[in-house]
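Right, one structure below, let's go through it.
The other protein chains are all here in position, but one chain of the complex has been omitted.
Order of writing sets the labels: A and B. Residues in every chain begin at 1.
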Amino acid sequence: MAYIGSAVSGILDAKLVAGKGQYTADVSLPGMGYMAVVRSPYAHARILSIDTGAAQQHPGVRIVATGADIKQWSRPIPHTLNPSAFGGKTTDIYCLAIDRVHYVGTPVAAVVADTRHAATEAANLIEVEYADLPVVIDAERALEPDSPLLYPEWETNELMHVRFQGGDVERAFADADHILDDTLHLHRHTATPLEPRAALAHYDDRAERLTLWVSTQAPHPLRTTLANTLEMDENDIQVIQPQVGGAFGVKIPTYQEDPLACLLSKRTGKPVKWVEERTEHLMAGGHAREQTLKFSVACKADGTVVGLKVRIIGDVGALAAVAGWGMSYVASFVVPGPYKIPNCEVDLSIVVTNKGPWNAYRGFGKEAASFLMDRVMDRVADTVQMDRAAVRLKNFVPKDEFPYVQISGATLDSGDYAKALQDVMDKAGYQSFAEEQQRLHAQGRYIGMGVGFELTPEGGCIPDSFIGGYEGATVRVSPSGQVTVLTGVTSPGSGNETGIAQIVADALGVPLSTVRVVQGDTQACPYGLGNWSSRSLFMGGSASLYAAREVHHKVLRVAASMLKTAPEDLDCEQGRIRVKGQADREVAFNDVAEYVHKRPFDHHAFDMEPGLESTRYFRMGNIHHVPDDKGRINTYPSYPYAACVAVVEVDIETGVVTLLRYVTVHDCGTVINPLLVEGQFQGAVAQGLGGLIYEQLSYDDNGQLQTGTFMDYTLPTAVEVPSVEIHHQEVPSPFTPLGTKGAGESGVSSPFGTIVSAVENALMPFGVKIHDTPLTPQRVWRMIQAAKNGNNGGAKA
Amino acid sequence: MHTTIQLTVNNAPCEATVDTRTLLVDFLRDQLDLTGTHLGCATGNCGACTVVLDGLTVKACTVLAADVAGSAVTTIEGWTQDARQSGDLHPIQDAFVKHHALQCGFCTPGMVLSVQQLLKEKPNPTEAEIRHGIAGNLCRCTGYASIVKAVQEIARMSSE
Partner (left out) sequence: MIRAPLQFHRPHSIDEAVRLLSQCAQDGEDAKLLAGGQSLLPSMNLGLVAPAHIISLNHVTGLDAIRRDDDMLAIGAGTTHRSLAESEVVQTYCPILSETAACIGDVQVRNRGTLGGSIGHFDPAADYPPVLVLLDAAFRIVGPNGERTVAAKDIFVDYMTTSLSADEVLTEIRVPVLSPDTGTAYVKFTRVEGGFAIVGVGACLGLNSDGTCRSIRVGICGAAPVPVRLTAIEDTLKGKTVDDTFIEAVADAAYETAHDPVAELHAAADYKREMVRVFTRRAVKTASERAA
């Protein structure tokens, strides 16, 4: 295998580094207009009236639309995941708000004008009269019987209640040596990719066809959703995904602005472009993470965890059609992660509040589960006076018990968790750290080491949705031997196009430079579900492999006939097909390709189907949606994981936490390209670190967002993010042809537990216990002050 | 309200009529179709819009097009053109490709221009100097680790 496993540079990199990538905002069409969206300045209000008169009159304006218009012109946007299918509540979401707004930033009206300036000016002229409604921004408050209600017809703010249960939890608690409780709080933050959302819709009146260029991760599902919303035939819609400038989940679903731009193009008969502003993105592009995690854990004196009760309250903001609430569901699904805790129950309330709707963000709830379980293990370690790593080692699912079914039905595929943790401890010098710590402490420095472990279920597959566990790909060889791979998966900058090209080049035995990967065009590519949950390479790559093998088989048959030998006796490398062991008997791959196309009735190809093309679909073999005897289904096929060690320094005068080192042993199965995998992991850790310490979406009591620009939503720079030391432990997945597991998402979860653990370790002299994020200097400083005053915030044991 | 400006863009003289409120970044992108300069925040924080103005990097979302009359602007397109001595790319770009110092590529043109400014001033920067030199360019993907590696390699090569 020439390419698989090697650090090939990204096949798009040379183009992107020269500024030649074409992103959605870079696409222009003659005669296009620009869309501006009017958004609610209130967190909760009824819309009394909208006066669009002045806007309509403004020079250059082509169309003005309000919710009332939209309701006439289109249907509600189908939910990416409808909560009602999970026993929850639901509501109809149109492109613009109808009657009522539920968060600051709710789209209420839209304008299209000849120029962006004119559109914005006209948007400012639209007068919306609102009647204030009481606001609830706290999830626990929202659950109280007298809370204001977002959707009065529900008679509650609880979107959904979920319970997972296994074993005999009460018995386990009764038999335990120790029981301890704690409450954790994760704060709200978001992916906020550097490229904002953008769309260019073109309804061609003559052809009666719609083309949408859009910064999306999932073009095919988007097309289906558009057809539904716009009441058009799918055949009349083409969705094209240009280069995407980062996505991290937020560009999976269909946003309100996507069908909105299409509708307004259809009504004006001209193309409509929309490029989101950063402030819009931070208000309305989708939020994540904010959850309260309560746990009660029962353990033995030797550190064995015998029972666990978890209560999760997910504050998912207002309901949108983008399925962000699913992250809280997944958080509960993943508990207890990599640990063997058969007596376990999880009780989840997903709650709506007057804040921005949740939307997918890398981690997708797994980071909450990871943080929770890391905190559980650290607390147990404190209580039984054992080393934190030792407690984890004691409770891991042993390597000979895979596949292992968790209480939720999550079926862990393979791994060696203990080895990963032991290896990372060795690499990081875990055993000798205490000495160093003492030495520096004597100089007045507070250094700490933490351990953490993340399990990152990947390739999510949810019944009756476009979140599915299969993928398609076409491999096509042209008469000149050029290879085109058309995939259903897409790349928002995650590099899978390069990995897929490597897989196909190896399978065909051709140079990588002859392989072109085409993605993100519903007209060209086989139906596929797009990019999320790290699925693109292990599902899309597997489908591509199958298709390439089929083509390869044909090529070899023809070549064997030409060389008068059997296909099994041939090797194909770098475009040369040779008889094994006979260097002089060879034929070029290109010549075979030409032959197949031009001489299908001649000697060597007359007895087979013409053409050198194959479309294949790959499905994960270990997903099951038929409930087992305990009523469980498995929605994730792949369970990569990472064991991590962090070293931090805390400035106890200011509370500033500096991450000095981050070391990991990561298993994503077979590594197709270490350069890409490591790039993804570095990025994921940086986002985890950003989320833990620097980034926060903060609301005041009136539901006004206080961090609506990059001035106050502070992303970490190169100065804050150290380079991660990455080591691979490749335990191949038994369920994919190359042993690949998901890669890309993992790395984002572990910083929460690992760094928090390290900070606690650094602050051991004060006995500080951490429950809440973000770890801002002020918070850390306050904890130190409280501990000095005799209140260490310790868990109730 | 409009005004006419004359300036040099990517070494070529350019005359254009612009709406007086047009930002340099929008002028380059919309009027000159130089879409390698990106817009990520419009508050001067992200650096995706970085261009070279009269020899120094600036964030083009904080500059009015009307104000650069008489100036010379270089974008990633022009810089790439200039940089081609042999082969297709400048050594900085080659190093970025080799180390995969980009993922989605959205921050990359601005990042490359910041790196060239850094290396012009400090041909042999320390890791801390590299990190400070690119602090005005956010990479959300975030390729900081490989960007640092790429810059270190260029510095090493040029000092050999």
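As a working rule, a contact is a pair of C-beta atoms (placed from the backbone, for glycine too) under 8 Å apart; a residue touches a chain by one contact, two chains touch by 3 or more.
No experiment lies behind these values; they were computed from the predicted model shown.
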item: Absent-chain contact - pick from A:Ser84, A:Gln431 or A:Gln778; value: A:Gln778
item: Residue among A:Ser84, A:Gln574, A:Gln706 or A:Asn791 that touches the chain left out of view; value: A:Gln706
item: Contact partner of the left-out chain, one of B:Leu7, B:Ala42 or B:Leu102; value: B:Ala42
item: Touching residues (missing chain, whole complex) on subunit A; value: 116-117, 120-121, 124, 277, 279, 653-654, 694, 696, 698, 706-707, 709, 711-712, 714-720, 776-778, 781-782
item: Positions on subunit B where the hidden chain makes contact; value: 1, 3, 19-23, 26, 42-44, 47, 50, 53, 56-59, 61-64, 66-67, 69-70, 114, 117-118, 131-133, 135-137
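What we mean here is this: only the chains that are shown with their structure count from here on.
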item: Residue ranges of subunit A touching subunit B (in the complex, touch as defined); value: 9-10, 12-14, 16-23, 25-26, 28, 115-117, 191-196, 243-248, 275, 277-278, 492-495, 675-676, 679-680, 682-683, 686-687, 709-711, 715-719, 721, 723-724
item: Subunit B to subunit A touching residues, read off their complex; value: 19, 21, 26, 29-30, 33, 35-43, 45-46, 48, 75-77, 80, 88-89, 93, 96-100, 102-109, 112, 130-132, 134-135, 138-149
